[in-house]
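Every protein chain except one is present and positioned as in the full complex.
Chains here go by letter, A, B, C, D, E, F and G, matching the order in which they are written, and residues are numbered from 1 within each.
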Amino acid sequence: MTAPTSPYTTMFEGFRAELDEHYDRRERVIKASRDLTSASKRLIFALQRTRSLARPLPSSVTKAAEPHHGATGAAHDALALELSNSLRAHRYAWQVSPGLQEFVEAATFGHYLRHQTLMSFDEVQKLWTETGEQGQGGEGMLQYSDYVLGVFDLTGEMMRWAVLMVAVWGSAPSRDADEGAPEGLRDVLRDMRDMRAALEALDVPRGTPLASEIGKKTDVMKQSVEKVENATYGLVVRGRERPEGWMPDSGGSAEGRMEVDSY
Amino acid sequence: MTAPTSPYTTMFEGFRAELDEHYDRRERVIKASRDLTSASKRLIFALQRTRSLARPLPSSVTKAAEPHHGATGAAHDALALELSNSLRAHRYAWQVSPGLQEFVEAATFGHYLRHQTLMSFDEVQKLWTETGEQGQGGEGMLQYSDYVLGVFDLTGEMMRWAVLMVAVWGSAPSRDADEGAPEGLRDVLRDMRDMRAALEALDVPRGTPLASEIGKKTDVMKQSVEKVENATYGLVVRGRERPEGWMPDSGGSAEGRMEVDSY
Amino acid sequence: MIDRGIFEDLQARVDEDAEVRDEIRVIVDTLEKKEKIAQSILAKAHSTPLSQLSSQVLEPAKGAIQQTMASVDDLSAVASAHPYYKWNNMWQRQVQDLVFHILLFGWLGGSIQDGSQPRPGYLLTIDEIGGILKVPVNEKQKDTFHIAIEEYLHALISLLDELARLARNSVTLGDYRRPTHIAQFIKDIHAGFQILNLKNDSLRRRSDGIKYRVKEVEDVVYDLSLRNLIPRDDPTSGQ
Amino acid sequence: MIDRGIFEDLQARVDEDAEVRDEIRVIVDTLEKKEKIAQSILAKAHSTPLSQLSSQVLEPAKGAIQQTMASVDDLSAVASAHPYYKWNNMWQRQVQDLVFHILLFGWLGGSIQDGSQPRPGYLLTIDEIGGILKVPVNEKQKDTFHIAIEEYLHALISLLDELARLARNSVTLGDYRRPTHIAQFIKDIHAGFQILNLKNDSLRRRSDGIKYRVKEVEDVVYDLSLRNLIPRDDPTSGQ
Amino acid sequence: MIDRGIFEDLQARVDEDAEVRDEIRVIVDTLEKKEKIAQSILAKAHSTPLSQLSSQVLEPAKGAIQQTMASVDDLSAVASAHPYYKWNNMWQRQVQDLVFHILLFGWLGGSIQDGSQPRPGYLLTIDEIGGILKVPVNEKQKDTFHIAIEEYLHALISLLDELARLARNSVTLGDYRRPTHIAQFIKDIHAGFQILNLKNDSLRRRSDGIKYRVKEVEDVVYDLSLRNLIPRDDPTSGQ
Amino acid sequence: MIDRGIFEDLQARVDEDAEVRDEIRVIVDTLEKKEKIAQSILAKAHSTPLSQLSSQVLEPAKGAIQQTMASVDDLSAVASAHPYYKWNNMWQRQVQDLVFHILLFGWLGGSIQDGSQPRPGYLLTIDEIGGILKVPVNEKQKDTFHIAIEEYLHALISLLDELARLARNSVTLGDYRRPTHIAQFIKDIHAGFQILNLKNDSLRRRSDGIKYRVKEVEDVVYDLSLRNLIPRDDPTSGQ
Amino acid sequence: MIDRGIFEDLQARVDEDAEVRDEIRVIVDTLEKKEKIAQSILAKAHSTPLSQLSSQVLEPAKGAIQQTMASVDDLSAVASAHPYYKWNNMWQRQVQDLVFHILLFGWLGGSIQDGSQPRPGYLLTIDEIGGILKVPVNEKQKDTFHIAIEEYLHALISLLDELARLARNSVTLGDYRRPTHIAQFIKDIHAGFQILNLKNDSLRRRSDGIKYRVKEVEDVVYDLSLRNLIPRDDPTSGQ
Partner (left out) sequence: MIDRGIFEDLQARVDEDAEVRDEIRVIVDTLEKKEKIAQSILAKAHSTPLSQLSSQVLEPAKGAIQQTMASVDDLSAVASAHPYYKWNNMWQRQVQDLVFHILLFGWLGGSIQDGSQPRPGYLLTIDEIGGILKVPVNEKQKDTFHIAIEEYLHALISLLDELARLARNSVTLGDYRRPTHIAQFIKDIHAGFQILNLKNDSLRRRSDGIKYRVKEVEDVVYDLSLRNLIPRDDPTSGQ
């Protein structure tokens, strides 16, 4: 025996069709968003191997990044297909946001390494629409809030890269010198401080979801800046022991040794 | 410029291949587990429309359930493919458990409605291996812990079903009488009490994950039993106002009316 | 080199959103105030005998509901200028309440359109609600203000809660006919909800409670049936 | 009708698991105690001049590590009788520590096999670790006890932490050659980790810290280089 | 260099606050103890037939309430010497309970002033409460101890909770008249609260619960009405 | 230089504590297992008619409770050899559960001592509990194992929870007399708790919940009373 | 029956509070915006060499701080019209931030009053802060807007956090003198806090963290001292 049918069965069958479509689409969006997150994270890992700044990425990095670009493109196309109009794009914005934030993080990090400038929201949006493997798509999907939150995370990646740069290029002037230290390494600290100042100055109304997300990320961002400050501090303090006229590639001199002793 | 290659590159490339395979498989397992959860939930919704007990399911229910069986089978096959050996089955047990628990809930609920008995772990395991669309598979994937936790949730579905049964069959004896009240409706309460007693008596060592999951579900299970107790209590109290000799289908009598007045 | 313009652009977007928020807030507050008046009128249905229902409840309620429409117009106009799902949580509760009250009004036999004949026990469809409020419903393509299915369903559950209460109060008022109508209605709607596949959200939680509404009204019908109080001529009384 | 046998069967399974847990716990506790002895011996590497390293550290450490093998045998036997990933969290920390100490022992030039010649600065591979402990590694098909890649990588990170510390203490001991070896080794391993795609788990968090180890040893090499303290004959000194 | 006075001043202030806190605590504890006696006497209203209410409940309760007044005097004196909003959370619960019990006492027909005639079903106003306790009420300008309107309303909601319970217990005691009075009273108060736009605080949350009290007493009236148990002379019986 | 004895002494102490913990753990686990048997027997009280209560529930429960006593003896012996407050959190829950089940057993009319006559509805005092378990109670001076008054009160609150549930299930079993006894019992205990000034701990929180149990059983009595189902000889039936 | 005035009065009061809240909110939001400007200017102190500090940081910061004063005036006027402790949590964070930035401005050598000579390293007292902002401080009797001593101390702790960071960045800028001044300053403040018996609140928690700031600057002084980088004329250089 089963529940009696009712005069409203047809109406509810209509509702069921709509709701099932909605829930199924949400599932697909969640899955594509996870794929986008995963591919973007791998892209960032590949980018971290760059040892230059404001120059085209070395071919080894671009080659390593290649498959992840493909995965990003596939995720983009899946999302563009599901979120093909503004209504849907906003309806599933919460589900797709983690993936988009990670995409922003990867895009802006790569851009920074190549140009030493912060990629703008419009540029990221444009890149996103061009990311698909099957032509353009996904317009209006990437919100400015995704951009802001991705830029917060970008500071973490900049910190990881910069601390390592300070380590291998700063403290050991006599080694690997032939590869050449990147110009403007210390400008990274200036850029990070500028970003910190700009992000802290953002005036987001209390009680909004964006404000609470920013609240969660602010401390980590500040710490990232301070980690680079500390690395730079170490560079300066140690650098002061370098004797007058001491050259990295000269291997030091007897006077150098004495100089040290007399400190 | 890029990070220098190292003598260990080959070794780490091997590690990367292994780890990427692991992470990718975990993603696929999570996705299939979500699909299994979703299909099982829809199966349960369809089963809730049953109005009989210990009889074959009515065709309207089996028909409504049909597509969800297909979805469950697809999820099963995806999981069986990924978790094809014992090592993998246990490695991703945490990720697949929510889906399997929901499968147990749906399987045991359907079984209870058909037979008014609790489906055993072995029976559920067997059903799981036969659930695939492409022959058997998935042996050893469904753990007894999944079974126990699914049975805890089963009490919630039994409660939903029983309270509605009490409502439509118990309190309104004069209506829909032609469809016939299920036999043994009040036995459901006995069965739920037996399940409560058995589940409470389970002695699981403190500090294990199973103990903590059980801890989270125990109160809800108890409340489900007590909700059915309360519904049955109402049935009894109200039933006591029925005049001697009053018959549901007689539509009452003049004396009945007077009887009420004299209360 | 960090371009300050990037952040100025972001700040401008944030400020723009803040303005939208304020604009919507004002409209929603007004809607809520008007809604409360409709609510307090409709609440009298529980203590008003059927004979006076039209004059005491339905007529005044009609006026009150019409008052809310200006706010719905305002809301629709402002909201349609922005992405629907970016802001809809700001008015969801109020719109659900309004739809609920229109459903109750309609179920009691009220009619917004002059001249249309009253149909007590009638469930206004989501399209009819949209027609009354002059807004689209269940919009899937255009990013415009509309009544979503979920909102209609929430309102419908509120209606069932209210009717279960009304069934008992009808008995207190001496009306032994209405409870059987209500019982059948609630069971019909319950059957409808049972074919939905809801996720673990607030709609699922609320729909889970409908079975208790079924139980409550069945109990009332049982009480009346036992005492032979159900009028014989009622085709749904189950005699 | 609820069949009591169902629950008796479940209880039997629960009890069986509890027994397995107890059995593993005892073995792991023993392993941990033996491990601590190896650890305390290897800790002396920080204060032992290179010339005495073999007699003061490596020889005693070799004995201590051999002592742990009986426990690894026991663990392997018991664990292989049950699903690996059901229980592996019980011994992960201890096995990682043991692998770390074998890696350190090997890096310092120690060798478990008699007669094999010492190779200071050598990184034992995961297969060699498996050979020493006589257990499989990176097992993907058979559900048996093994050393997982993640465990090896955790141990490797611990080795880098320890070597960064050793670089400074080497200077204190007057050994100006080892820091440059350590620096190159840590940078090489760091380059390896950089090609991994790690998820947000404990391995990711720990590997994130390797850059600070790189920095620490680079600073030591810089300090020595600045003072002309790096022996000229060292091919890795970058002169 | 640094002015030590800052820290001494802070310490003095911390110590001063601790003293105020202790002083208030002692008074509030005493008030609470006396309050509990009044509470336990008034609790008997649920099991005392109307005929014995005056002698068994109202008379003893009057004495108990009078006992609390000395503590209210003390509290008023101490609290008025400090900023009201800095400390008021220390006594809020106790003062609300006291006001609740005076409201219940008054509703049952009790009267603190000798000679005034009993008015069962009467709601004491906030001003009358202030008069009884000899403290200001709803003070908006002067920063002195007072009964805040929020406290009065919390007490009023507690009264509704108690009366809903009393309605059922009245039936058990064979009093079929009181439930209809209670039902009307609760519905009147409910209507008052419904028109309010409260902010989202504890008062809002508790006032949202009044609808359940309404339902409870409607159910009692339904039960009585269905069985023709409501005395005919009752104008609200709905017959 | 550093006295190694400190660390050896600490290790000895840590090991000693671990041993005590293990020893107590084993006893408490055994007690818990036995307790669960008593619990599952007593749970049948909800589905056993009064006529079969003695044979189906009380007799088997008596045996089960007697089985627990050996564990209580063991616990008392071991625990008394160590500071009570250092370890008592290890057995608190189990002892509270045991006391609760003995209270329930006694309330249902069971008696541990052979020959003593059953007194259904009787509350065993803490001293009687101590007598049954052969351990001191409410010990204030000697640092020995005992049943603390807080444990007794927690068990008492558990009893009230269980009895409120039993009141409804009694009606289902056709017993209309027990609910009124339960109602009176719960109200008496409630009155006792209300007079206490407990500090803000778990006992306070749980005792605050007794009022909901009172309401539950009052509702049952109301349902019976309304339908004239309370046996006439019952003095609390409200007739 | 029920006095509707109660609810009207409550609504009036709720509305009034809402107005006060809105009024304060607007002022505080404006204050916060201005504050953020001051903050972003002062943040440049970390990257500005001493020689340009006055023109690049202090001058612009002075203007920014002066801009905030109008908001403080507004806040003081509005807040003083209402009980201080009812609303003070609305502006606490902003006022603490403002005081912190004025303290930092003053410590860096800035001066609000024209003509007064700069005193780098100087801690503005709470009275001086009050003088600058033209509001009372540490008001204990009058219930008026003021800077509370707790707010000053929170700001002071924020200053220490900032100075610890500044000590390192000063070195990066080539200023080896400032770290020793900062070290002495932080240690002096730390000594002051240590003597306090604070109750267990946020001030206590934050003051517990000062010891980590002490350690940080001691490390900087150590690094400079070890390398003989501390200018000789500095009395705390440890030579």
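Operating definition for what follows: contacts are C-beta pairs under 8 Å (C-beta built on N, C-alpha and C of every residue); 3 or more make two chains touch, one makes a residue touch a chain.
Nothing here was measured: the structure is a model prediction, and the numbers come from that model.
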From the list F:L50, F:I149 or F:L229, which touches the chain that is not on show?
F:I149
One chain is left out of this view; which of D:K33, D:K142 or D:K199 touches it in the full complex?
D:K33
Quickly run down the residues of subunit F that touch the omitted chain.
1-4, 6-7, 9-11, 13-15, 17-18, 83-86, 123, 125-126, 138, 140, 143, 149-150, 152-153, 184-185, 188-189, 192-193, 195-199
For the chain that got dropped from the picture, name the residues of subunit G it touches.
187, 191, 194-195, 197, 215, 218-219, 221-222, 225-226, 238-239
Applying the definition given at the start, please give the residues of subunit D touching the unseen chain.
32-33, 36, 39-40, 43, 46-47, 165, 168-169, 171-174, 220, 223-224, 227
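Basically, only the chains that are shown with their structure count from here on.
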Can you list every chain that touches subunit A and also touches subunit G?
none
Which of A-C, B-F or B-C has the same interface as A-G, meaning more than half of the contact pairs match by residue number?
B-F
Chain separated most widely from subunit C, comparing mean CA positions
D
Angle, in degrees to the nearest 5, of the Cα rotation that carries subunit E onto subunit F:
90
More contacting C-beta pairs: A-C or C-E? The answer is A-C
Measuring from the mean C-alpha position of subunit B to the mean C-alpha position of subunit D, what distance in angstrom results?
45
With centres defined as the mean C-alpha position, give me the subunit F-subunit G separation in Å.
57
Among the residues of subunit C, which are close enough to touch at least two other chains?
187, 191, 194-199, 223, 227
Going by the contact rule already set, what residues in subunit A reach two or more other chains?
3-4, 23, 49, 176, 201, 203, 241
